[in-house]
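Would you mind keeping the following structure in view while I ask a few things?
Note that one protein chain of the assembly has been removed; the remaining protein chains are unaltered in position.
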Amino acid sequence: MSGFRLPQGGRIDRTRPLAFRYGGRSYAGFAGDTLASALIANGVSVVGRSFKYHRPRGIFAAGPEEPNAIVQLGARPNLKATQVALVDGLEAGPVNCWPGAGFDVGAAAGLLKRFLPAGFYYKTFMWPGWRWWEPMIRRAAGLGRVDPEAAMPDGQRRSLHCDVLVVGGGPAGIAAALAAGAEGARVVLVEQDPQLGGALLAADGAVIDAMPADTWLAAAIATLEARPDTRVLRATVAFGVYDHGLVAAVERERIVWKIRARHTVLATGAIERPIAFENDDLPGVMLAGAARTYLLRWAAAAGRRLLLFANNDDAYRTALAWTSRGLPVAAVVDPRRSPDGPLAEELRAAGVPITAGAVVERALGRRGVTGAVIRHATGGRTKAACDVLAVSGGRDPAVNLFVQGGGTLAWDAAVAAFVPAAGGQGMPAGAAAGAFALGRALADGHAAGAAAANVAAGTVPYAEDDVATPLQPTWYSGRDQSRCWVDRASDVTVADVVLAARESYVSVEHYKRYTTSGMSPDQGKSSAVVALALLGAATGRQPADVGTTRFRAPWDPVPLAALIGQDRGPQLRPVLHLPTHDRHAALGAMIEEYGGWMRPAAYPQGAESLDAAVFREAAAVRAGVGLFDASPLGKIEVRGPDAARFLDRMYVQRLSTLKPGRLRYAVAATEHGIVFDDGVVARLAEDRFLVGTTSGGAGRVFDAFEEWLQCEWVDLAVFVTPVTHQWGVVNVAGPEARALIAAAGTDIDLASAAFPHMTFREGTVAGIPARVSRVSFTGELSYEIAVPARRTAALWDALAAAGPMVPFGVEALMTLRIEKGYIHVGADTDGTTYPADCGFADAVARRNDDFVGRRSMRRPDALRGGRLQLVGLLPEAADATLHAGAHVVAAGGGSDGHVSSACRSPAMGRTIALAMVRDGRARMGEAVTVDDLGKTVAARIVAPVFFDPEGTRLR
Amino acid sequence: MLLIDCPWCGPRDEAEFRCGGEGHIARPDPDTADDATWAAYLFDRDNVKGLGFERWHHRHGCGRWFNVARDTVTHEIRAIYAMTDPKPTGGA
Partner (left out) sequence: MPRLAYSAFSLLRQGLNRHRGWPAAWRTPEPKAHYAAIVVGGGGHGLATAYYLARNHGVTDVAVLERGWLGGGNTGRNTTVVRSNYYFPASGALYDLALKLYEGLSRDLNFNIMLSQRGMLMLAHSAHELEFARRTVNAIRRNGIDCTLLDRDQVRRRLPILDMSPDARFPVVGGYRQARAGVARHDAVAWGYARAADARGVDIIQNCEVLGFIFEGGRVVGVETSRGAIRADRVGLAVAGHSGVLAAKAGFRLPITSYALQAFVSEPIKPILHEVVLSSATGVYVSQSDKGELVVGGGLDLHPSYSQRGNLPVVEGVMSGLVGMFPCFANLRMMRSWGGIVDVVHDSSPIIGPAPVPGLYLDCGWGTGGFKAIPAGGTLLAHVMATGEQHPIARPFGLERFRTGALVDEAAASGIAH
């Protein structure tokens, strides 16, 4: 509990105090704080527990690389405290500990730590079986919690196009945006922090263009915001680079931006890495840059007395900032023999002792750091007291997006880090390109921005860079490897790295998977390079030869609510509604989705069950007349001099012989010979057809027509137009159909002689221009009346008012067509059914010219015996039931086919079924056993037409 | 996400398109092709790793089919050409 708020300074608004709670306790912070900075300012040192061993952990970093401070914020689990902006009344808490972060029962796991090395679970739990052990392991799983009752957060997806996208609003990114937009190019600058500035937000005494960095920053931001064609997106995390340069970013966790830029500058900065030493996961051990950032940006000191362990000059700034605020610095421990740059001089001048050629071997303390053991070049050891141990092993360019975009990396010995080498869809700049010093970063960013916008170089922002003593690569300085942490988030130690190497997991991908290193919410941002350097050391390889694991999207976890945008609720794959939807709803229809359309399944009356309603409706159609909304039936107009020739090639039945004004039923197959769709085709004129398709098939049939016309038969003069949605269709079916239409008023002569079955007329019905097809899917006298879609309701109303009728739904239609043995493509057929299997063998045989799929129908498997063929099935007992999906039991106990459609038939007074049965057509009259979920029914194979086999009712 | 330069509509996101698979597959004469020839037409593919030739359909746009020469590793589009054009050669 040693952190505190400095009395002045920082980029916080002290006039706006905020109250918040963490882990059940009340605290106070200020506007501008993050949850992490406020916790530090309030002296909260233990903020959570580690994933595996439940060790107490404190805040380690100040950005998205934070491995320890994973918090639950209301319904949202696993946020990093460093990324949570403080608001008044915020209520958060640690994850994965009980009862709290301070005392956690799960810490018992830490006692067994020596028996639980990386991959221990692969070596045990095999007896009595994983089934026995898994529930125990599983109880320990996970970090935060999902609240099943929580509301769904808002989310959006938006697109953005620009000339130059700059990712990262630090000095390099700002310089790039300034340069790129100087001549009016459209520039987008995205920054993951709510504030622009990056490292400048925690830079003490930096000078740019001869003015304080803060002044320069304010002027630069003002310039950018004054430009009409520059757009700045703050709190926006660019998380992925996709094909052809698309960058995806998420703003304030709510809006996913899909940004297409001509050029992208990746000024994504660098991430500091630690050096591993014993007990380096103690609260109070933190990255040097983070300690400095908390102090300067938020006026939050992580402790009273600092010990800095660093192998590079830049980290010295942390000690300088510390001492300049009047806080004691115990020592700077530096493995380099003679650190003597200007920063070292400044420190010495400030009276800070620099212990050169030394390392921190071990942090002291139990629940927070109280000191450190320093091992000197001589081998001697001394102790130093401190309550903040800042560590820096150098910095790693944030290359994730660069590599996602196809860039390759090279090991740069000067900074001991992987830096962008070549390729890629984005131009790295500044620290992201290894240019860590401020002056270099500004110049680099400026050059990248100018090049991206292809504008003249202009004036480069200038900052003087100190001459630095080269960094000395240092990865690990403890003795007991099992106490030196590499990946805090996943509880991986140096010993685990060495064990993985010993056990053959020497590929960096194997190592990662074996130890689970880098797989936690921080994604190994601060640990990955340390890990691979240690893996290299354990296997005698240089880091360059070890390589990195593959960088993938997302750079930082992306909220699903934003990713899904508005693809939710009814907008998730929107459905189609009938033009007469309101009429059906008013009639009490039970409306369900059929192939993307919301359609009446049936119209139950009062307390009537669905089955009873279906039975009643089907019976009423046979006895009188019913109305059915058939608008979803697909309708495609096919026109042109070659229309007939084309349709002959698309359908099993020949259509060129159809006479104008007549209709013909036709089945389409795929090139694989499989039943694809069916429908009734009308020939409107010599060169003009109206092709009917199934409701679900309208789109795919149209697509198939276009594909064959555009890709194969480019010589055919045919024009295809989908018109499904232009026409509403009401089907009037039943012996009283003619009377009902006549009563509604029509100028078409409905007499059978004038308008026979399978013909087509145009005229008016109820005063509405209509195309009327005399066609039946019910076996009854039936007319399909198509009118302009917006007049469908008027037609429906006129027909409904013209006389007694019963509205019937899809399920009654199914009952009626099963009684007639009409197939329903997709129910009676599936992706294995040839036309010959379901009753069209003769139609196929009649054709002597080619059509799509014909050749495939002559392959050995299509012609073999033992195919499933369409038959009828009748249960032997009149009161027995058959369900679609039941199987016919084969002699050997396997399946001899299945019931493809079944219903309780009003006409037959019993259950009837259509079935696809092995060699079915040769087995007429045979008794079979049908099994349905263990219940068997005796049934008989019959012809697949149960009602009016002669079709007298159609005529 | 591919940016495909539809010859009729200009550059659009891949979500508007449908990939129709390998292009330039000749349909054999169905009356003379033996089963093996027919099977090769239906199923066998070059499945090139690198520069491949495909046909694409601007499904949610103009509805036209066209050919695309595309690298299946980098996804870079090298050429877009009409259905009736031959495979580009040389530097395509």
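A and B label the chains in the order they appear, each numbered from 1.
Methods note: a contact is a pair of C-beta atoms (placed from the backbone, for glycine too) under 8 Å apart; a residue touches a chain by one contact, two chains touch by 3 or more.
Keep in mind the model is a prediction, meaning the values are calculated, not measured.
Participant: So which of A:107, A:564 or A:585 would be touching the chain we can't see?
Facilitator: Missing-chain contact among the listed residues: A:564.
Participant: Among A:781, A:884 or A:917, which one is in touch with the chain left out?
Facilitator: The missing chain is touched by A:884.
Participant: Could I get the residues of subunit B that touch the absent chain, sorted low to high?
Facilitator: Considering the whole complex, subunit B reaches the absent chain at 1-2, 13-15, 17-19, 21-22, 35-36, 39-40, 42-50, 52, 54, 70, 72-75.
Participant: List the residues of subunit A that touch the chain left out of this view.
Facilitator: 51, 75-78, 114-115, 117, 120-127, 129-131, 134, 137-139, 141-150, 152-153, 155, 157, 240, 242-243, 246, 248, 258, 404, 482, 495, 499, 502-505, 507, 509-510, 513-514, 516, 519-521, 523, 550, 552-554, 557-561, 563-565, 567-570, 572-573, 592-594, 601, 672-674, 827, 830-832, 856, 859-862, 883-887, 889, 893-895, 898-899, 931-934
Here is the rule we go by: only the chains that are shown with their structure count from here on.
Participant: With chain centres defined as C-alpha means, what is the inter-centre distance between subunit A and subunit B in Å?
Facilitator: The answer is 27 Å.
Participant: Which bits of subunit A are touching subunit B when the two form their complex?
Facilitator: 242-246, 258, 260, 406, 671-672, 703, 706-707, 710-712, 714, 850, 854-856, 859-860
Participant: Please name which positions on subunit B make contact with subunit A in the complex.
Facilitator: Residue positions touching the partner: 1-3, 14, 20, 27, 30-31, 33, 35, 38-39, 42, 55, 57, 59, 63-65, 74-75, 77, 83-84.
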